[in-house]
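Questions regarding the structure given below will be posed in turn.
Note that one protein chain of the assembly has been removed; the remaining protein chains are unaltered in position.
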């Protein structure tokens, strides 16, 4: 028995991204987990410090499954991004600790490696097709084998000009404006341009980010068929499972879904009805490694592959958790990763390396990663409200996917 | 345009229940909403103060629909009890304010009253059938027309005796122990006893509270058929929608579900497939009046009635919101209410009255309720970890519904 | 990296049951697994020695997932009891080894304990209801909390008398004769008798063992409803998935299925359509711990519990594997175990203990069990052909479930 003596959150924002880390301490070691909900970081930190810490101190850290269920059910109401991330912080830390106690990387506890490194995809953004192509080519020069291409922000750039009608429509309705029609058409042009220059070998991907009306997403998926995407991501919001049936009916573009998932009813029908090709959960949003490996097993049974969410707002600890799952799962597909800035690497010794289009784990037991708390403290977190999620259509209405 | 000038949370625990209230202030008035997630109250309060307040100040309070979507999408990840309650606090406050500005009760804005008061059901608990019967009779004397009967805590009392096996099984696994078999059988005996004494006229209800294996819940529902329950509540956990089909197939006991709901995929199939008779959402868990009236409309379309959750941990503001929805909805069924303590009534002037088995709204525009902040401050909230949600089966395992 | 240096089978038949054990040796340790297919033991042993050993020697024992897939696919044709058992022997041995290298019980690698011991059910057999009752009472005196009751062999005793018609029907058709109608009715009588004497608290179970025509199995399941079985087992053969829908439609008796499973298409619809309450795989028939824990995860998602097969022809190593899965899975239901004879305990130091109606793991890392090869050699295995699987109906035909 390994007795939990302390559980606490650590907030840090290296390279300007607010990250939440959980440190679990026991009488014989410690572990780290990622609990990052970058839009609401302080809430997760308090969930850990005010509620999970008193619940857990004195309990047996070996019993990860039991503690996961305990944390999941203790607040009575379940799921949701704040509570699931807090649970994830503890869960990953318990797996990290178990690996350290065993003297093994976490991937060995999970069944051992199926591969030595994880194929990754990178991000290429730009204001026009040429800028995107430039970014793609930079990734290619760096060894990338898969690149996600986006024009402007999600939904593309702001369609508004000095048009007085538009001004009246927008009055008192600030937000990130875009035109769904212009966006949809520009994406097809973008892939025409990129594919023409890079040929067929490079894997290309795109993320709709729920910025289209349902049938327009189907249109886009079908219009992109000639470009043979590796996958097309997030065509619909997570509660609109039924539209995936319509989409699947009309197109063979491979589909990925899941970064917004935090409820089993979101992913179960997509997987068991084979409505998607890649399940893309943000694993701290599920509650950590414990539920993610169960989801991977479910997906394996139905021939669906994993492509865990890996944006800037997954900490290096979370990326290590993604990577350890990637290395072990038979049905791994691809791993998203944007890259790690210098400050992030400074705060997190052991951050995985990206090399030749693959992500490689660091040596060492557990998740193989630590946090330099002094360095972390130099990058304090400020709660703030983000703008990019306030997407609006030309008529001024919130796009409510 | 009514410009939001301030949004803040108020924590108070009169009669020992932690409640979260949100106050929205504008240049021309103010409103109150319930944001109570009693197991994690400080997280909701911070969600309001740190994230929703800066998002909302300066915006137009008239545009409730737009603000609701804005709050829902702003954190990118959605749903979940912390964020939905915070949204609810603001949403109810905006409806309260709108009523005050109109000089009308909220039920008038929602379409006007379909009835003058709402049929309620009360709670009768006891350690044995006689104690429960005594409590039922007290409610009858008080005019009650419907009573929910429970033996012991959820799942009944602790089955542990001095048995050494049991001790070994429980080692390092603290929790609220119960025996599902003992519980199931005792409920049938309880209703035999109560029905025999009170006759058939009184509506009786029971709440399984997810404390049985799925097929045992079906068994219980069928065994209770002769007692003609008004409804049987929460047979399965909220992510096990499929089991409702099995249940519905085998029994005609009316079913209620929903206090744990905070995701549309939980209630949509239950309602559209008519797998339940009563939708029982905790409306602050949905995000307030805005989503609750849409859910009521959906349920109406399928002949399903409402029975909003009304425990101690819904504040009087939340009860007022329930009640205004109850009075207007064509498909209202019944309203749960336990009662309001003296301290609660002191803190919340305008708390609805329960009389003759019905709940009656207070006079006045909006939700008709205010908060005495000085009184509220006399009942401070302390974050704490609850025990009753750590239910364990005789073998020591968490019951993980 | 832990390099495999040797893989070999060990055949032993203590207490007259042919068991197959696999020993995997590496440069830094060894592990043991169960590969028992007692009806065809030498085939499994040769599969291990002639095919898996040369495939595996020199490979990295840490990579269990990769080796499992390698073994699964290497023979091109997959599944089936001979090959899956051989794979299981290696798979369990690799998990045992990993636990030893980590200094942890296997249950800790799998996520840690959810309970300290596993509820078991025992077997009570007899020629008439009184004999069965006697056996039940003996188990009760020994602390049992669940007992499976059977009259005679599967399908009950031989219905044949000296009837000359019967003799002519049977000519040259040896087999285990039974009458399905007599069997079905006698089971109902048996449970009337037993339940009357032991009361409602003891869990009772029954195994149809595919000995009825489909609609007669449905009849039996419904006729047994008043006796509230813990579960009714194996109503149909494993390729008759569709009949489970009919069964489920007509009765709420909880259903268990799976000891004959060795193909995912057998269990997937039963689990995902919630047609059964307990999944009962014989885990060496699936290929070991690796697929069994994936199946447990699948079942958990659908509210189905585990009740792994545990007859005499699961070796103590296999029972330890069952038990380690039982202790960790949230959705564990019950564990079958008949008991371990003196010779079996002699050959397998560390055999789990059955006490007070629960099975308890032995101390020690890995699966906590060893084999005394000298003792094992004293109980040699002789290939032989079994009689009880040649069930015939009164007209002389094989019952071909």
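Letters A, B and C name the chains as they come in the text, with residue numbers starting at 1 for each one.
Quick note on the criterion: contacts are C-beta pairs under 8 Å (C-beta built on N, C-alpha and C of every residue); 3 or more make two chains touch, one makes a residue touch a chain.
Here the structure is a predicted model, which means the values were calculated and not measured.
Contacts of the undisplayed chain with the visible chains, over the whole complex, involve A, C. If you put the hidden chain back, the residue from C:5, C:182, C:246 or C:390 that touches it is C:390.
Among the residues C:29, C:81 or C:364, only C:81 touches the chain that is left out of the figure.
Even with one chain removed from view, subunit A keeps its contact list with that chain: residues 114-119, 143, 200-201, 203, 228, 248-249, 252, 254, 273-274, 277, 302-303, 305, 330-333, 355-358. For subunit C, the residues touching the absent chain in the complete assembly are 1, 37, 39-40, 42-43, 46-47, 50-51, 54-55, 59-60, 63, 66, 69-70, 72-84, 172-173, 238-239, 241, 260, 262-266, 282, 285, 383-386, 389-391, 397-398, 400-401.
Basically, only the chains that are shown with their structure count from here on.
Centre-to-centre separation between subunit A and subunit B, using Cα means, comes to 33 Å. Between subunit A and subunit C, the centres computed from C-alpha atoms are 41 Å apart.
Computed centre separation for the pair subunit B/subunit C is 45 angstrom, with centres defined by C-alpha atoms. In subunit A, 60, 63, 66, 69, 264 are the positions where the chain touches two or more neighbouring chains simultaneously.
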